[in-house]
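Structure below; questions to follow.
Shown here: the complex without one of its protein chains, the others still in place.
Now for chain A:
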Amino acid sequence: MPLPTDPDAKLAAYAHPERLVTTAWLAEHLSDPGLVVVESDEDVLLYETGHVPGAVKVDWHTDLNDPVTRDYVDAERFAALLSEKGIGRDTTVVFYGDRNNWWAAYALWVFTLFGHPDVRLLDGGRAAWLAEGRPMTTEQTVRTRADYPVVERSDAPVRAFRDDVLAHLGRPMVDVRSPSEFSGETLHMPDYPQEGAVRGGHIPGATNVPWAKAAAEDGTFRTVDELRDLYEGQAGLSADDDVVVYCRIGERSSHTWFVLTHLLGYEKVRNYDGSWTEWGNSVRVPIEQGA
């Protein structure tokens, strides 16, 4: 049985309030059976410095990416991972993490590829929980093993590949990278490693809405009205659009995918995880430069 939806008034205004929980709701439900909290961070050691009591760790590099092929883990590996973390198919999973839930949203999106039914984000992530002085622990989480079924990934609804993007040219696309990456001035975000793209710029026709604009200063999501103004008023999208979002490797854009899909209720949003590291290296694909 899924846990009840957080009745918080701010969340209730979003298209799918059941995809988000507040820190207060999480604190109240922390020991409910049927709930597993997953921490997913950029830094692989941050969880070890202290985590929400009872939370398990899922790392985007070492747990979710296939170690050889540039792809996500397969159904067997995913089932083994979730079983080990004590997550069953009917478990309510609440994700939280560092940097405005950037990697938490990425993990949530990967769980969605496998069709995990009840996935939610903690509004504000790790920073909000810490700022409110809520409990953290370094105690090792021990959860009873679960028996997660082997469910094949269903990529098509929420994931776009390069050929899908080529076929999508001319339709709405959001590039969520920094303005200088979008214009082609730089190949990677400021202060981050260069991950090897030989050309700079963006996919023709894409609109630039840096991903972090969806978050307020305290890391929580902006209100539904602010988000509408950002993506519809300023970027010109509308709810029935078929949208592709991308960034550099698909992580920042999973955050935007979450916003468009679950907070604004768009039904056809796909994340192109090949993103700029694939497009900017592909031979003869069209590229646009400049703001």
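The working rule: a residue touches a chain if its C-beta (ideal position, glycine included) is under 8 Å from a C-beta of that chain, and two chains touch if they have at least 3 such contacts; residues count from 1.
Keep this in mind: contacts and distances are computed from a predicted model.
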**Q.** Protein name, per the UniProt record, of whichever chain is missing from view ("DsbE family thiol:disulfide interchange protein", "UvrB/UvrC motif-containing protein", "ABC-type sugar transport system, periplasmic component" or "Cysteine desulfuration protein SufE")
**A.** "Cysteine desulfuration protein SufE"
Q) Which listed residue (A:D6, A:D98, A:E181 or A:D241) would be found touching the missing chain in the intact complex? A) A:D98
**Q.** Residue, one of A:V44, A:A131 or A:A167, that touches the chain absent here
**A.** A:V44
(Q) Residue by residue, what part of chain A touches the chain that was omitted? (A) 42-46, 48-49, 59, 61-62, 65, 67, 98, 191-194
